[in-house]
Structures are given as C-alpha cells and as structure tokens.
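Reviewing the structure listed below.
A protein chain is absent from this complex, but the other protein chains hold their places.
So that you can tell them apart, the chains are marked A and B in the order they are listed, and the count of residues begins at 1 in each.
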Amino acid sequence: MNALRISDLHVKINESHILHGVTFDVPAHKVTALLGRNGVGKSTTLKGILGLYPGTGSVQLNGREIIGVPTFKIVQAGIAYVPEDREIFSSLSVRENLALASRSKENGAAFATIFELFPELDTRATQIAGSLSGGQQQMVAIARALLNKNEVLLIDEPTKGLAPKLVTEVASALSKVANETTMLLVEQNLALVKRIAHHVVVMDQGRVVFQGGPENLNDPAWVHQMLGVSGGHK
Amino acid sequence: MLRWKYSRPLLALLLALLALAPILGANPLSRPGLQQTMAVAFIWGGLALTYDLLFGFTGLLSFGHALYFATGVYVSCILINHEVVVWWLAALISIAVSALLALLVGAASLRTTGITFAMVTLAFGEAGHVIIQRNFFNLTGGENGIALNADRIPSFFISVANTKFIYWAALAALIFTYAVIWWVTESSAGRVFAALRDNELRVQVLGLNTQRYKLLAFVISAALAALLGAVMLIAAGSAAPRFADAGVTISLLLMVVLGGAVTRWGAVIGGIFYSIATTRMQDLTQQESFKTIPKWIGGPIAEPALVLGLLFIFVVMFAPGGLSGAYYRLRLRAIIKKSQ
Partner (left out) sequence: METFILIGITGIGLGALYFLIASGLSLIYGLMGVLNFAHGSFLTVGAFVGFWVASKMGFETSMPEFILAMLVGGLAAGLFALLIEQLLITRLYERHIDQALVTVGVSLVVGAVLGGWFGNDLRMFPTPMWFLTAIDVGGAKIPADRIVYITTAILLLVGNWALLKFTRIGLIIRAGVENRNMVNALGINVRRAFSTVFFLGGFAAGVGGVLVSVYSNGVSPLIAGTYLIYGFIVVVIGGMGSVPGSFLAAMMIGVIRQFANYYATGLGDFVVVILLAVVLLIRPQGLLGKVRA
C-alpha cells in the first residue's frame, strides 16, 4: 500500500530542468529515506510534491492526484512539511508558530504529544522564535508538522548543522514518530537513516537510480558508489 | 525571420514621406497645426524610447526619468535667455549637464535594486521638480516656468509659418535617438543590458561589473532625454515645471508598456500614439457633437486618463507584450500558417 506514488515528475526552475522524470513509491506507515549527493534534486523533489515548484507528471496521495493542486490544499489533504532551512517565523513566539500550524481547534492532545517529545517548547512558549538556538528552532519546525492529522511527513535534512547531542535528540523524536506515520526523509546522516528507514530511494542528477531496502547501507562500497561518501555517518 | 521582409523598405519610405510632407504641397502635414502635433509626438516617441532603454532593455524601473528631460529643457532655456552661449551650444551643454547629473545620481542610486531603486529615483526626480517649482536661485521661474526669449534663437524656428522647421528638428532628434539606441542595444554592451534585465546574478558571475553597465545605460538614456528636452523647448516655446513632474515618468511607463517594452519601435509607437491621443482627445471634447453626450459619460471620457488607463489595464492583464508583442504574435502565426 503506497501512501505516495510519484511518476515521471519533471520540475523546471527558471529554465533549468532539475528533475527528469522522477519515479518512486513511498509505502504507507513506513519511513522512506531519499538519499543522494548534494544538488541531485532531493529538496526539489519534496517541493515538487508539495507544489511549491510547478511540475509535470503524476503525484498521487492515497490514489488521489495532487499534481497541479495549490500547495495549501495539498497540505490540508494531509502532507506536512519540515523544510531544509526550518523556515520558522522569527518574529512570532514559539506558541504563535505552533498555533499558526495547527489546523483544528481540538488540538489539546496534539499539543500534549509534542510537548512530550520536546519539553523545551513548553517552557519557552512565549519566547520569540528568532532568539532560539538552531536546535530549538528545528524542534519548532518538526513539532508544527506533527500538530495535525497527517498522512505523510516530508522532512528535509532535519539534523543539518546540529550539534551531535541535538542530532541524537532529533533522531529519537523522529523514530518515535516513525512508528505511526508515513515519512519521506531526506537525510545525509546515514546512521540516522540506518536506524529508522525501512525503504531507500537514491537519486542522481535529477533521476532515481535505486529503490529498495536499507540493507545496502551496510556495504561501504555500495554507499561510496551511490552516495559518494564513506560508509560511516557524516 | 520574424521581421517581415518589406518592413525595412516600407519604413524607409515612411520616413522619407514624413520628412518631405511639409513641402510636398497640399497634404495634412503641410499645415502647421498637424506639424506641431506631430513634432510633439516625435519628441515623446523618442523620450519613450530612452525610457525603454532603462526599463525594457536593462530592467531598471526608474521613477525619476523626467528629471533629465527637464534638465534639457531648463538648462537650454536659461543659457539662451541669459545670452551665455549660442542656441545650439546651449543645447549641447544641457545634454552634458544631464549626463553628468545622471552619472552622479546613478552612481548613488544604482547601488540599490528593484523597488528601492524605483523609490530612490523617485526621490531625486521629485527633488528636481521641487527645485524647479520653488524657483531656487531665482533661475527657474517657479510655477509659471520661463518663456524662451525668441530673439535668441534663429528666425527659422519662430512664427507659425515656420513650424515645419520645428517638425523637422523633432523628426531628426527622434531618428538620431533611435539610431543611437539601436547601435547601443545591438552592441556587446547592449547584450549585457539584456542579460542584466533577465538575471543580474548570472552577469556578475561572469565577472562583469554590472554597476558600470547599468550606469552606462542610465547616462545614455539621460543624455538623449536632454536632447529631446532641448527640442521640446523650441517646440513649446517655454520651460515649465510640468516637464519635471512624476506624471511625466508615469506617462513614459504607460507609453512603453502600451507599445511593448522589449522592442525599440514599440516604445516609439507607444509614445507617438499616446501623445497624439491625448491631444486629439482634448480637441474632441471641444466639438459640438460631444456636448450632446450625457454628462455622466461625457465627463470622464473627456479626460484622456480614462481611456488610457483602461487601455493600460487591458494591455497589462491580457496583452503584456503591448502593441509590438501582439504584432509579433500575429506574425509568428502567419509564418507558421505559411509553412504548413
């Protein structure tokens, strides 16, 4: 059962053809890792799914075609997004950032869950988000994706630029979430990927070059060939 | 390929006819009235083209272009009236002054881009307008402007019978302006201007000093605007603050968009059309038949801004390439049909 089916997705940005017919599936209730070297089009793929960049081809959410649908409607249909640069609203407080993201009035339980995952957000609720540390901002970004009932979570490099201790915290939060929801995760940190991914998709130059299980991540030669890095975590 | 093979010969023929018409015997252009209208129209056509160099070609949205036009008008007028130099030298000096002014203003304002640049140019343009209106240094004649002292210019520019000389001067100025801008935009500098419009970052990455190219476009367009200003002085017989206000620049923007911002001839046609339309519409409202229209329709129609504003909205919403854009689209369709 696939939560997301992407078929032949082409995306052009300002005359540059970035995605050349990307095709892969995201199985429901599992974590799919989207891997590849820098610049191959992973973030662009997430944005293409969301309609943040116009694309052609097909993107189906639980069988429903969403290509060409306005972004806000796609998100309302149940796709949550944690962007690469977090993009929280620095002039709003933590609570306001979260309240903005919450789409239903009956959100007491949802808020309880995220405060359980990230207790600091509760203590810092009235703090202006711009004054938070990088790690805390990342927590806000992830928390707000968890506030609504979502079919799919699109998460773009959540551990980028974080200190190792925070990477562990984020990783454990993500693995708790991973058990209950469908996740499409772009990540460079292979240790995290090995820990939570059920399914792996590798991209190169705007195309998918591999789809399969995560076993190959244990093979340094494969990792080096596919991802151009050594087998340990970055 | 897109150019119709007869367009250049026809254009040459048209120019020849326009040039000779005043002396070709009885035709509409043998009368001083139409000659004056066309002279002013040619000046606006040229001015629109200078604005197009900035906006359409280099992507610089300036709200202070009137400043350089007014500099041409006023500096020439002041120099001639105060008997400082002979009339044609006064015009040349006004061009130099305008170019220098543009160099200074440009050096300061081109450090900004987009909306900020538009606002900065607006500020300088309005500063110039205010200086002229408030009669600083008692030179600019304030609200009423300065009448050109007719003794100081050649007799062939004076008197209604000699309107054709003004007509020819305006036509010559338009052709000269077009030639210069054609040469500049076709040159390698011109290619940089076009690249700047589309993607400044890409140009910088190529190692080119974008600032210098933008300044070049800015100064050239200002110098030509001043030339046209000097000609306007002779056509209007006086220098007036209305040549310096923001409304002039807005009109230029309209002309360029209506005619088509990316083509040279589009801007010229836009300017000529706009100028004739505003003059003609004012004449139309004086007609007897017009007075029979009920006031609630006739009132607004009498204001040229209504038709022009509606036309402008229409063009922006549905025909963004303006007149020349539409022409090329039709041309493309004709070519495709012919090849089938």
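Throughout what follows, a contact is a pair of C-beta atoms (placed from the backbone, for glycine too) under 8 Å apart; a residue touches a chain by one contact, two chains touch by 3 or more.
All values derive from a computational prediction rather than experimental measurement.
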Given B:15, B:150, B:310 or B:332, the one touching the chain that is not displayed: B:310
Residue of B:27, B:116 or B:144 in touch with the missing chain, whole complex considered: B:116
Residue among B:39, B:54, B:102 or B:257 that touches the chain left out of view: B:257
Hidden partner interface residues of chain A, rising order: 50, 52, 70-72, 75-76, 81, 83, 87, 89-92, 96, 99-101, 103, 144, 148
Chain B residues that touch the omitted chain in the full complex: 61, 108-109, 111-112, 115-116, 118-120, 122-124, 126-127, 130-131, 133-134, 246, 250, 253-254, 257, 295-296, 298-306, 308-310, 312-313, 316-317, 320
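Assume only the chains that are shown with their structure count from here on.
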Chain centre separation in whole Å, for chain B relative to chain A (CA means): 54
